[in-house]
Each structure stands twice: as C-alpha cells, then as structure tokens.
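With one protein chain removed, the remaining protein chains of the complex are shown where they sit.
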Amino acid sequence: MELTNENVLGKLIAQFGEENIRDAYNPDGIMTFTTNRENIIALIQYLYDDKDLQVQFLTTMAGIHFPDHKGMELCMMYQLHSLRHNFRLRIKVFTPAEDPILPTLTNIYATANWMEREAYDFYGFIFTGHPNLIRILNIEEMEYHPMLKQYPLEDQTREDKIDTYFGR
Amino acid sequence: MATDNKTADTDQLQEFRDNRDLKLQDKKNENLTTLNLGPTHPATHGIFQNILQMDGEVIMDAVPTIGYIHRAFEKIAERRPFYQITPLTDRMNYCSSPINNMGYHMTVEKLLGIEIPKRAQYIRVIMMELARISDHLICNSILGVDSGAFTGFLYVMQEREHIYDIYEEVCGARLTTNMGRIGGMERDLSPKALHLIGEFLKRFPKVWAEFEKMLTRNRIFIDRTVGVGAISAERALNYGFTGPNLRATGVDYDVRVMNPYSSYEDFEFEIPVGEKGDTYDRFLVRNEEVWQSLKIIEQAYKNLPEGSYHADAPHYYLPPKQEVYTSMEALIYHFKIVMGEIDAPKGEVYHSVEGGNGELGFYLISDGGRTPYRLHFRRPCFIYYQAYTEMIKGGQLADAILTLSSLNVIAGELDA
Amino acid sequence: MTLSERMYLPAIAQGLGITLKHFFKKKATINYPEETRSRSEIWRGLHVLKRDENGAERCTACGLCAVACPAEAITMTAGERKKGEEHLYREEKYAVTYEINMLRCIFCGLCEEACPKAAIFLQDDKLAPARYERDEFIYGKDRLVEPLKTTETK
Amino acid sequence: MVEAPEGHSGAGFFATSFEKVIGLARANSLWPLPFATSCCGIEFMATMGSTYDISRFGSERPSFSPRQADILLVMGTIAKKMGPVVKQVYEQMAEPRWVVAVGACATSGGIFDSYSVLQGIDRVVPVDVYVPGCPPRPEQILDGLMRVQDLAKNESLRRRHSPEYQALLASYNIK
Amino acid sequence: MTESLFFFFASLTLLCAVMVVISKNPVYSVIFLILTFFTISAHYILLNAQFLAAVNIIVYAGAIMVLFLFVLMFINTGKNMEDTMKKNVLAKIAGTVAGGLLFTVVVAALKDVTLGHPDPATFNSQVGMVENLGKVLFTKYMLPFQLVAVLFLVSMVGAVMIGKREAGEQNF
Partner (left out) sequence: MDSVVLIYKGIYILAIFGISLLIATYSTYFERKIAAFIQDRVGPNRAGPMGLLQPLADAGKLFFKEEFIPAKANKTLFILGPGIAMLVAAMSSAVIPFGDTLILGETSFDLIAIDVNIGILYIFGVVSLGVYGLMIGGWASNNKFSLLGAIRAASQNISYELAMGLSLIAVLMLSGSLSLKVIAEQQAGFNWNIWYQPLGFLIFLICAFAETNRTPFDLPESEAELIGGYHTEYSSMKLGMYLFAEYINIFVVSAVMATLYFGAYNFPFMENLRNAFDDPVLGNNVVTILGVVVMFAKIFAFIFFFMWVRWTLPRFRYDQLMKLGWNILIPLAILNILLTGGGILLYEYFTKG
C-alpha cells in the first residue's frame, strides 16, 4: 500500500474516531494532527503494530510552550517515521500548564526514556510510569523548568554587558 | 491515565528518587567495586560521567550522567534572529559544523520557501561531505588512540588540517565555520579553494589507505574490537540509532538516500552496512563512508554547475556589499535583514540531514516573528547515547572505552 | 582472519614498515613563533575599524554590528560630528566609544557582514593575542581603529 | 622538595640564578591537563598534531591525572554543573600550577549567555592566562602556552607561599 | 668477616620474622616476610649456595609473595576481622595450643643438637653450585625429585579445577 497522508489519516480516524484525531494538516509535507493523552500510547502502539503502516521509529519528541493558548499551554510533539515506507507523521498532545501529565512511551520505544527526561527537565512534563524521571541536562537542584517562556534566557549575574543597543 | 492527582511534581519526584536509591542499594554488592568513569576521564572525549559497577574488570552496571556542558541551545535559539542561529549550530557537533550549518539553513529555507540554485547546492554537498570526512576521521583515529595506537591519529590529523584549509578558504574559519547563509553560500568557491579541493582529492586516498592498513587487519586491533559493544538492529532501531552506528547493525537507513536534499539524488554512492553492530563494524562502516564521501566530492567537483551561489531572495539574503554602499534599496533591505525586521512566514517545519552521527533534524516553529518560536534539534548523539549502558554491560573496562569512542559521542551535540 | 593475520606478526611488521617510512619523511611541523602558517585572505581574525581614503573614520555608529553580534560583545555610544571634525569622521554621526569584548567575541564575521559602511573588518593577518588580565580584552577605539599611516583599504 | 633550603633565600646571586634555572626548567616542561569539553578541545588536538606540534615546547605529555599536570588547559564551555568539577581538579593539582582559559566559552561564556553556562571559569578558579577566540587557532593556544612559560620563567620559587597568592586562593575558597 | 655477617643477617631475619607476626597491617606483614626471604637468601650466599639463594628469591619473593599481596589488595585491611579475632575465645585457645605445640617441637628438636663443624679436609666449597646440585638431583635423588614433580603437577591441576569458573559466573 502506498502510504499517503490522506489514507493514513483515514485509517487512523476509522480506528480511533473523529474526536481523537483532530486538526490534521500538512505544514511541510509531514502529516500533523492532535490527539489527547488518553489515546496517545494506544495510537503509537497501533502505528507500531499495524502491518501496513509499520511506523516503528521514533524520530524525536519535543515539548512546546504556548503561554497564550489558555488551558492548553503545553504541547508534546511526537515525530514518528516508518522506515519501511519512508513515511513521517507528527502527533501533538496538549496539556494544561498546571497538569502536565502524560503517559510514558518508554514501553514501546527505549529511546523515549531520555527524551522524556529532557521534556521533564525543560518543561516539567510528568510521565507516569517512566522508570527514572529525573532531570537530565540541568542540575538536580534547579528550581524551575527553563524552557518555559516566562523564564529569562540570560544568566542574571552577568555584568559586562550594556543593554543600550540590544533591545532584547 | 493519571489525571487523578493534580500535580504531583515534587511528590512524584521524591518517589522516583527513593526508587532509584533503592535500586542502587540492591546493586550494592560486596564484591562489586564502583568506578567513576568521568567526567574528566581521558577517554570521554567531551564530558559525561558513567558510574560503573564492576566485578573485577567486568562491568556489571553503569549509570550515565550527562549535561555537563548543557548550553541551552534551544532556549538561546528562541531569542536570536534566524541568521544568528548559524553560529550556534556550529558548536553542536563541532567535528562537522558545516553539516549543522547547512542543515539549519535548509530548514529555514524550507520555511521561507526559497529555491536554491544548483551551484550552491553542489557547493553545499562538497562542504558537507568534507565535514563528514573530518568527522569520521576523528572518530576512527580516536578509536586507534584509545586502543593504544597513537600514531595513525596524527597521520590523519594532518589531512584534517588540509580540510580546514579548504574551510578557511571558503568561509574564513577552521572549526566553527559559520559557513553559508540562509539562501545559499556567503561567497563563491574561490579558485584557490577549488585548487585545494582538487589537491585534497588527489592526496587523501593514499593517507586513508595507509591508515586502514595500519589498523584494519591488525590482529590486536581486531581482537580488541570484534564483538565489543555489539547491538542488534532491532534494539538499535528501538533506541533511535541513525547514521553509521545504525548502519553497522545492518540497516541501510541514510537520510541522503531516503529523503534526498541538496541534490544528493544527483550523485552515485553506496551505503555501507555492517552485520553485527559491534565496534569493528562501526569502524569499517565509517572507513567505507569516507571512501563514499570522497566519491561524492569527486562527482560534485567535476560536475560543479555554473550559476549563482545564492538564491535570488532579496528579503532574506543580504545584498552584495557594493550595492549596499551605493543603492538605497539595497541599503534598506540590508538594514531590515540585519535588524531582523523581515517577518518570516508562520509555519512548522521539520528538516533532517545526514549528520556525522546520523539523522540531524531541525524542528522549527515560527509564529511570524523575528526569532523562531521554538527550534528543537534532533541530536543523534543524545538519542543513541542512552544505549551505551546496555552495550557495555558484561564487557570489560577496556571494551567500554572503545565502545564509547566508536559511537562517536560528541558532548556538544549530546548536551546541546 | 586468515592464518597470517592470526599470527600477529605480518600485520605488525606491516605497521612497523609504515611508521619507519614516516620516520624518514619530511616533517610537517611549522615552528610557530618563528614561522607562521599562511592564512586565507578571508580569515576572520582581529577586528579593525577602517578609515577612508582621507583618513576619516568610516564608522557612523549605526549599531548594526552590535545588533548582529550573536555574542553581544560590541557596545558603542554615538555622537554628533561637530564642525571642523570632517577630516576625522566621514559621516555626521560617529562612535564616541566603541568597545569589543574580545573574550565574548566568537569571530563569526557577522558584524563585518552587517556593516553598511565598510567600517569594521576582521583582518586575516592578526590574531587576538593571549593576555594575563581580563580587562585587557575590552578593546576600545584606541586599539581597534586602524592607525593613520596605512590608509589604503584592503 | 618545593621549598628551597633556607640559606638560599638570603644568599643573593646564587639564589636568584638558581630560581632562574628552575624557572627555565619549569617553563620547558609544562605538562598540560587538557580539560577539553567541547570545540576548543578539537583545536587542541590540532595543536598536538604534527602541523603545530606542541611537543616543541616540551608539553606533549598530556597528564590526565591532575597530580602530574602543571597547567590546566580549560577548553570549552563550562556549565554550572561542571563548575565544581573544575574546581576539584584544580585543587588536586600540585604546585606550581597554572590555569589557562582557552576560548570564548571558558574565558567568558561566549555566545552562551544562558541560564546553564558559567560566565567564565575565573568565577571558580584563578586564571593566569586568557586565550580569546572561538575556538582559538592553534597558534593562539601556543601563544597562551608561551605566556605561561613567561610566567614560569619569572616566578620566584617561593611565590606560591606568598601572602598574595594565599589570599588569591582564599578568595576562591580553595583549601 | 663471614661470622659477623652471619650474625647480622641472623638477627635481621629474626627481627623481620617477628615483625611479620606482630604487624597489624597485613601488607606490612607481607613486606616483612619478603625481607625475611631476602635475609635467608643472604644466608644461602654465605653458605656458597648461590643457586638456592637466587631460586629462593625468584620463587618466594618474586612469585608467591606477589600473589599474597595480590590477594591482600582485594581484601580491605581487615580491621573488623582483627576485632573479632581478639574477642573470640576459641581463637585464643587455638592460638595457645598451636603455640605450645610449636614450642614443644622446637624444644624437642634442639634437645640433642650438637654444633658440628665441617671437616676442612673433605669440605667441598662447590657443593652448592648449580652443576653439583643438578648432578645430585638427577642421580642420587632421581626418584624423590620426579615424585615431587608429579606432586606439583597434581596440585596444579587441582588448583585449576577448583579455580575454574562455573558457567555464567563472571570472574576476571
């Protein structure tokens, strides 16, 4: 079967229902859609197991923060790849900022382990069932999740900079 | 689904920590010694730590810690205009910075919808393959150093100097090249650069053949590497391996072939694959890739098309200096581009290139501002380094070190 | 492994042969302080603030270089040119102070590219030298502006 | 053995020329501890390579054990997570010891003006020589090494016991 | 000259031997034991038995004691062990009995010792040389020599059997 964005989407909607596969579009040729956290693991497992699709490679996971997107501030992006069919797709899951809880993907993809730790480190996502959810890149004592938009980039102790010309 | 507890951030974290401590206590066997490999161990090229549980010289368990040179690339990228991110990407995989530069440029070009002329694409291919050679060169010769053969390293390092000479002629720097611009190259290949590339193509095969001769069939080296740090294709895919490390397990996944970019479809080359996914296979795959890269450079060098070296995109590509000094229109564009006042289109782009270590992906979200809204790097090192623990278990200390060098983990890319 | 590879010695002898060949080869070393390796003409070395043909400073303190600098290493204050200073400054505005923090600087060349007046250049024949104190790396105009004698532009 | 015998300090010519000789010896035998974390480490490889050949200065024996090293070459970004490690390595080094901060990141943080990067290693250990560049050319690294040689040549044997030096260390909370 | 050397080495031997027993740190004990072997070798040299002296050093100091030290390095210097030993009554009794036995043996052995002097007329100063030793071993003492060799072989095989690793067990 030739995999196209349309027929894969149709297949997924048929499997999981219209309400769970939403907002599908192709920004850069890669099919992108949104699902919710109840279905994400089942969806990825389905994509993994399905004989026609064989989406068996997790390319990357990335957290995104939309502070203006009230109620759905945090977004987790999963990008998957079917090496057999050279077909990529991108799945997004939104969660509220005060409740950033997602199920872990480590049972399907071993590589999700550190990606999830990174997402926890950067955005504060909590992955239930993750074997070792601690900060990965920053020091354990850090008190905030630095990639959230409200936190400044700079080290506040820097002295040798004059801000006149930068306007940042 | 865990929607019941509001936010158990601290509680859950505490729980995780307790669990981890318990696990560590279980492992605290009287007969095991704990060895702290890193963060400043000589064989960790770059900085990461592994706490090893050893039974004599055999590694029973390892706990990796990374983040010792975490530099917050992704955060910085959110605060910098598009063109200022190029120097950042240089410093990610510093062994092959042109690939990072150009991968990033292609991502932005995809977002902006710019078409790049053939000549610029060919120049990019030459530079990217040179970068791949210099990356593999370091990796394989460092493998030699860690197994005790220092001399081969210095032989190929001399060739790397010549690659740097070419970079220097193209962009004016050796390592952190900041090469190319969004929309093409910064400048055309100078005659001297072309000459240097030609020289390199003539001289390098001999040096590389000599290096191979020193190690490839030496029994001491074979004994040290065969079967060491092996990983099966299935596990490797599950761990998200890409690039030479995946190909050593026998999977012929290569972004250059699967999703060709920058005219890679014009060139003829093979994807070398290994069988067992051990250190020796990784060594051979990288060796062979160097030969293939040479082949690609040769083709690109011979068939270098005429034409412009940058896209005709006045909104994004800086006008030539001479025009800036004389023409008002060019000056205005110049100001706008440098001040970052030209809005990028809204959108979401993923683009990947075959980096020195595998699929180097850039996931870019633009909200139309002067900076990316979110720029996520898919860093191959970060993704596959977590398999290291599994790969060294049951092996000896010396094996662990060779496995580490043959994986070619670049700390800058690992920690980002 | 073939039998001869199994025996260790042939491969070892081959390796020894290669290293012995190099023993008598011409050495690749460049004796640095005495000899220097030639650098490309577009090498991005130490900055210089150029003067024009008449010896007036080209910089007009537009601040583009500071904005373009990813390391934020450039600071300047602009001033209005007064009457009688035309031979000193080419444009009506000029940089009263212009400082580059050479420790911050990553020599990426974006400032040179951003300059609309061809005022700042990264020269290929000079490198930022190593020094003992931190303060010595704030290069002010006294060290950046090209001396008056050599006015021809590169 | 570090302390020169008591009689020498007052004995004019002999003592000074003796110090000169030892200074010369030290200057020509600076064993580096390459604390290479990132890009500058790759340039240090080039410095060790045949073209630049750091061995001409007698410094080609990299001693990864801090006890045996004379100069700590910090090359590359030092994150806040790494800061204590740098300090520990410095503390483990035996006198006389010098620190060279190589490259923009180690000297000042460079472009990584972010929450996780230490803005210059002189916040944790005293630095003797700064080498600018990102990364510096091997020539510049050699230049930095020669600056250290100058320091070593002109340093009195007992400088390391001087109150100024002790105060410097104390200001960094070392020992 | 020879006599004073003898007394010097003899007292040194005894001193070192005592130190082996009373050193608290087992590594020191091993080092003193090595010194003891050295002084004993010195005695052999005084007796013109150079071969024995050399073999004594090669085999005992050079190989066996290295293994001793090797094992000791793995074991923590054993402070707890010392404490338990001191408190254990059984150990004390065993020590007393063993010491008493040793004393008895020494007394019994020394009971009818007569200090003999070699007859200068028949004394062959070359008796300890390698050639003579070899000749004696392969002629007069042929059978015991071969038996000892077989015994060693058997014990070696035994040691290998005991030390052989079980399948799945990892040692180095």
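The first chain written gets the first letter, and so on, giving A, B, C, D and E; residue counts start at 1 in each chain.
Operating definition for what follows: a contact is a pair of C-beta atoms (placed from the backbone, for glycine too) under 8 Å apart; a residue touches a chain by one contact, two chains touch by 3 or more.
The structure displayed is predicted, hence computed values, not measured ones.
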Handout entry: Contact list for the unshown chain, restricted to visible chains
Key = B, C, D, E
Practice task
Among D:D70, D:D122 or D:E139, single out the residue that touches the unshown chain.
Solution key: D:D70
Completion exercise
Out of D:F57, D:W98 or D:Y115, the sole contact with the unshown chain comes from D:F57
Exercise for the section: Taking the full complex into account, find the residue in B:E74, B:D90, B:E109 or B:D146 that is in contact with the omitted chain. Expected result: B:D146
Exercise for the section: Touching the absent chain in the whole complex: find that residue among B:L154, B:L246, B:A330 or B:I392. Expected result: B:L154
Practice task
With the missing chain put back, which residues of subunit C would touch it? List them for me.
Solution key: 12, 15-16, 18-20, 22-23, 25-29, 31
Problem - Those residues of subunit E which, in the complete complex, touch the missing chain - result: 25, 27, 31, 34, 50-51, 54-55, 57-58, 61-63, 66-67, 69-70, 73, 129-130, 172
Handout entry: Contact set of subunit B toward the excluded chain (per top definition)
Key = 33-36, 41-43, 57, 144-151, 154-155, 158, 214-215, 218, 220-221, 223-224, 396-399, 401
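Note that only the chains that are shown with their structure count from here on.
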Practice task
Trace the shortest sequence of touching chains from subunit B to subunit D and report its length in steps.
Solution key: 1
Completion exercise
Of all chain pairs, the one with the highest number of C-beta contacts is A-B
Problem - Taking each chain's C-alpha mean as its centre, the one farthest from subunit C - result: E
Handout entry: Centre-of-Cα separation between subunit D and subunit A, whole angstrom
Key = 44
Practice task
Return the distance between the CA-based centres of subunit B and subunit C, expressed in whole Å.
Solution key: 26
Fill in the blank from the handout: Residues of subunit B that touch two or more other chains sit at 67, 70, 72, 75-76, 87-88, 155, 158, 176, 415
Completion exercise
Where subunit D touches two or more other chains at once, the residues are 50-51, 81, 108-109, 111, 113-117, 134, 137
Handout entry: subunit B to subunit C touching residues, read off their complex
Key = 80, 83-84, 86-88, 151, 155, 158, 165, 168-169, 171-173, 176, 178, 186-187, 192, 210, 213-214, 217-220, 222, 318, 321, 324-325, 331, 334-335, 338-340
Practice task
Give every residue of subunit D touching subunit C within the complex, in rising order.
Solution key: 50-53, 56, 100, 104, 107-111, 113, 120, 122, 128-134, 136-140, 142-144, 146-147, 151
Exercise for the section: In the complex, go through subunit D and note every residue touching subunit A. Expected result: 80-81, 108-109, 113-117, 119
